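Only a single protein chain was left out; the remaining protein chains are all shown in position.
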Amino acid sequence: MKLLYFAWLRERVGKPEENVDLPADVATVADLIAWLKGRGEEFEYAFEAPELIRVAVDRVHVEHDTAITGAREIAMFPPMTGG
Amino acid sequence: MKLLYFAWLRERVGKPEENVDLPADVATVADLIAWLKGRGEEFEYAFEAPELIRVAVDRVHVEHDTAITGAREIAMFPPMTGG
Amino acid sequence: MPATIRIQAEPFDLAAESEKLLDGRADIGALASFTGYVRDEDGRLSALELEHYPGMAEDEIGRVAAKAESRWELLGLTAIHRYGKLAPGDPIVLVIAAASHRRAAFEAAEYMMDYLKTRAPFWKKEHLKDGTTGGWVEAKDADDSALLRWKE
Partner (left out) sequence: MPATIRIQAEPFDLAAESEKLLDGRADIGALASFTGYVRDEDGRLSALELEHYPGMAEDEIGRVAAKAESRWELLGLTAIHRYGKLAPGDPIVLVIAAASHRRAAFEAAEYMMDYLKTRAPFWKKEHLKDGTTGGWVEAKDADDSALLRWKE
């Protein structure tokens, strides 16, 4: 599964994207964030406030309780500040 | 005193402007309209529905109960349709 | 900055008027504009004739602009209204409002248009394609009720 990070989340994680193999019990966005937090200091720092993190599954905004089964691309980022 | 007429009021009255000497008892816009109605058929027709007539005294919108004493220019017209 | 108010027969240039307001400034974050055009009324209309009260039109739009400027923190305001005989598709009226933030710019532009419609001394006469005069455009209740939004 392809993961993308943007803005300060990208800076904290230290890379714009990566491919990961998720454990079978990672079923929702919230599960994914919890799993990512256990992958090292930079991830712990990046995801220290999960409620701030916005998520898009296959380029569509979703909530943290959304299932990610079958997703190809999951993007994580801070609240948008466009316009 | 200078009177100006616009749009269909001008067409009905048959002229864009005129100078008039008002009787002393014509004190308000409503008095003026009542006096004008007595000046002939075209004026009776033009002012047949006084509530439709908008009035500006010296280029400022006023209500029908506004005093016209000392006015130099009184313009009468239908509701505006600019923009 | 004083508002720019013009009553003219000639067309106006949205880009040029916007540039005049911006003028290299970097405190303007938002520019809202409105342009009104002559509609052909499903093909019926050949021309729209705009009559105005030359002595008063600019004054009255200036009064409306002053109210907008006292109500919102504007960094620029332009209102241009044309008169004369216009063809379908021709621009009639332009309003541009500049501000730091978008809400003030949008609201001021909409306020200007709502008041222009009902307070500026302009009247529209329709000329139809069949050669007849379609008569004077009647004021719309919707335009009067649009003003309610701005009453405090």
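Note that the chains take the letters A, B and C in the order they are written out, and that residue 1 is the start of every chain.
Just so it is clear, contacts are C-beta pairs under 8 Å (C-beta built on N, C-alpha and C of every residue); 3 or more make two chains touch, one makes a residue touch a chain.
As the structure is a prediction and not an experimental result, all values here were calculated from the model.
Asker: Sort by label and list the shown chains the missing chain touches.
Answerer: Among the chains that are shown, those touched by the missing chain are A, C.
Asker: Return the single residue from A:23, A:38 or A:79 that touches the missing chain.
Answerer: A:79
Asker: Contact with the hidden chain only, please: which chain A residues?
Answerer: 4, 6-8, 10, 56, 59-61, 73, 75, 77-83
Asker: Applying the definition given at the start, please give the residues of chain C touching the unseen chain.
Answerer: Its contact residues with the unshown chain are 13-15, 18, 22, 24-40, 42, 88-89, 100, 102-103, 105-106, 109-110, 113, 146.
Keep in mind that, in the parts below, only the chains that are shown with their structure count from here on.
Asker: Could you state the distance in Å from the CA-based centre of chain A to that of chain B?
Answerer: Whole-Å distance between the two chain centres: 72.
Asker: Whole-Å distance, chain B centre to chain C centre, using C-alpha means?
Answerer: 26
Asker: Do you know which chain B residues sit against two or more other chains?
Answerer: Not one residue in chain B touches at least two other chains.
Asker: Tell me, which residues of chain C touch at least two other chains?
Answerer: none
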